[in-house]
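Just one protein chain is left out here, and the rest sit where they should.
Right, chain A next:
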């Protein structure tokens, strides 16, 4: 193989290796990109993780929105978890508080994180929570039970198509991870 061909090959390989490294990085860049896209589009029903201000809205008395609440446990999270209200009808712009109940079934401390999820996903950005047990991890002493309020409003600019909003909470067991930290 002559020298100029060797050089040509080497240069091409260099470029292609750079592309490979770039694409490996691109895979990781998709992570923040995805979060930005979710924020912008309300994709996938990702909810805010910080409390919203309790700003007064003009209540839309004409429309009625059906709110459904679901609770579930991930894998073997050792809690009893339920909602005290399974369903309620509200007007957009109106503030409501609903209570959730959770109980530690074990004789050990349990640290758990509740993750909300909306269906349909796009309504997440019209659903403001001013108070929620999901904003931070919950610590349960052995056998402890808690009533946990969630205060929310559905913003009046919610598109007319949506008549029912389902909000589901899943408790994940974070005990192991938080003991290590």
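The rule is simple: contacts are C-beta pairs under 8 Å (C-beta built on N, C-alpha and C of every residue); 3 or more make two chains touch, one makes a residue touch a chain; residues count from 1.
Simple rule for what comes next: contacts and distances are computed from a predicted model.
Hidden from the displayed complex is a chain whose UniProt protein name, among "Regulator of SigK", "Cytochrome c oxidase subunit 1", "NADH-quinone oxidoreductase subunit F" or "ABC transporter ATP-binding protein", is "Cytochrome c oxidase subunit 1".
Listed residues A:74, A:145 or A:164: the one in touch with the omitted chain is A:74.
Contact with the undisplayed chain is limited, among A:52, A:70 or A:122, to A:122.
Annotation for chain A: contacts to the undisplayed chain at residues 1, 5, 8-9, 12-13, 16-17, 19-21, 23-28, 30-31, 34, 38, 41-46, 49, 74, 113, 115, 119-122, 170, 172-174, 177, 180.
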